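Working notes, beginning with the structure itself.
Removed: one protein chain of the complex. Kept in place: all other protein chains.
On to chain A.
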Amino acid sequence: MAARGRSRRTLSFSVDSVGINRGESLPPTLQQPTPVFPVMEQKPLPLTGGEEAEYLLALKQDFRGAMRSLPCFIQPAAALRDVERYSDKYHSSEHTDGLMDWTPDWQRFPRELRIHVKKPARDGVSVTRSDAQLAQKKKKKKVREKEEVLLKLETLQKKEEQQSEEDDDNAEQKKKQEDDDADGEEEYDEEEFEEETDYIMSYFDNGEDFGGDSDDNMDEAIY
């Protein structure tokens, strides 16, 4: 828009028709980005108050609060803790209880979305742990078939036990009890039977699966 072509004063558009009269200068050019919060010449109108607006506001805030407590509010168990605490072992299972409160009608979803997690806290742990252990083994290239078969048999057995027990009406209490029992039992098994050492396997973290596992349902602390 400024004069081009050897400092001639003609501009690319006709001065008259756009309304700039002679003698008036163009406004000064801006040398920096516009301010983030420019001063407004016209102040905005106040919000409409009234009963309806307040009721709508209350409805909105209630709805948001209610959604947070529903099973469809998905929050991965926060794995970022500044300091590992002993109580984490017992706290982490509480959060995931809400997830399977909602039993969807599987007919309406594609088959690939089916997560056959009958008991999230339990199976999540066992699946990821056994996966992690299997992966570790493959990486280390120590294939102890006997241990693997034993392990699989045990976890399968436990899964079957849980599935059959689920059909009872008073499954909840029993499940919770069995939870703690089987949890301790499985922990014991997995920890001790790995590689026939006296040491608990998870103490030795060679860093290969750092950040690779899914971090929800942590039953043991990572060192």
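The working rule: contacts are C-beta pairs under 8 Å (C-beta built on N, C-alpha and C of every residue); 3 or more make two chains touch, one makes a residue touch a chain; residues count from 1.
As a working rule, contacts and distances are computed from a predicted model.
Remark: of the listed names "WD repeat and HMG-box DNA-binding protein 1", "Ubiquinone biosynthesis protein", "Neutral alpha-glucosidase AB" or "DNA-directed RNA polymerase III subunit RPC3", the one matching the undisplayed chain in UniProt is "DNA-directed RNA polymerase III subunit RPC3".
Residue-level contact of chain A with the missing chain is found at 11-14, 17-20, 41-42, 44-45, 47-48, 52-53, 55-57, 59-61, 63-64, 66-67, 70, 72-76, 97, 99, 101, 103-113, 115, 117, 124, 169, 172-173, 214, 216.
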